[in-house]
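Structure provided below as structure tokens; questions to follow.
All protein chains but one are shown at their positions in the complex.
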Amino acid sequence: MSIVRHDQNDIMSKVVEHNGVVHVAGNTADDNSVGMKEQTAQVLVKIDGFLAKAGTDKSKLLTALIFISDMSKKSEMNEAWSDWIVAGNHPTRACVVAELGSPQTMVEIIVSAAK
Amino acid sequence: MSIVRHDQNDIMSKVVEHNGVVHVAGNTADDNSVGMKEQTAQVLVKIDGFLAKAGTDKSKLLTALIFISDMSKKSEMNEAWSDWIVAGNHPTRACVVAELGSPQTMVEIIVSAAK
Partner (left out) sequence: MSIVRHDQNDIMSKVVEHNGVVHVAGNTADDNSVGMKEQTAQVLVKIDGFLAKAGTDKSKLLTALIFISDMSKKSEMNEAWSDWIVAGNHPTRACVVAELGSPQTMVEIIVSAAK
């Protein structure tokens, strides 16, 4: 089965397709001067774009792994998440706290989707 | 390939099936007043139930990702884990420390299984 890679940079591919599954790299907000809800919304827009590159979309999400920098802001992340996910097509999810790439980075999301 | 989702709530599906693989969401103990071994045992019972909803079981586990709140209690988690896994059918595993959904939550486990 072939492997298709998209948006490859020096250290990763942002999207990898294989065997009917689309894997998206961990994404963070480009503008991390804003709060948790806004950063999450930015991340989800980026994920939409990466899913589209592989010919799929958020209605086909399989799994999500969410790292947040501060559990007290989980509800703010969830607001953006709930605005984004497609009713009836929710992926599995786990959300834990981790220190992310910069002190200002509040959320990083990894997803997989069916194609 | 079709996607089958089970136990969908406001933010996730607890189980998603696709292409012969069953993905189970991150699970934590419902009663987190108890210790690490007991919380882990609760989580594993929940995972058994979710695997059953997708028509599979722990003998077909592929992967496990375990987040614990305190590395000094890893051996207690491992006691419950070792009591649960099926000899000859162990999944891959990684276990790292993360702050979880509440200060009392000591363990969260994400698994995938073949169907």
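The chains carry the letters A and B, assigned in the order they are written, with residues numbered from 1 in each.
One rule holds in what follows: contacts are C-beta pairs under 8 Å (C-beta built on N, C-alpha and C of every residue); 3 or more make two chains touch, one makes a residue touch a chain.
Quick caveat, the model's predicted, so the values are computed rather than measured.
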Note that chain A touches the absent chain at residues 1, 3, 5, 8-16, 18-19, 23-26, 65, 67, 98-101, 108, 110
Which residue numbers on chain B touch the omitted chain?
-> 19-21, 60, 62-65, 71, 74, 78, 81-82, 85, 88-98, 114
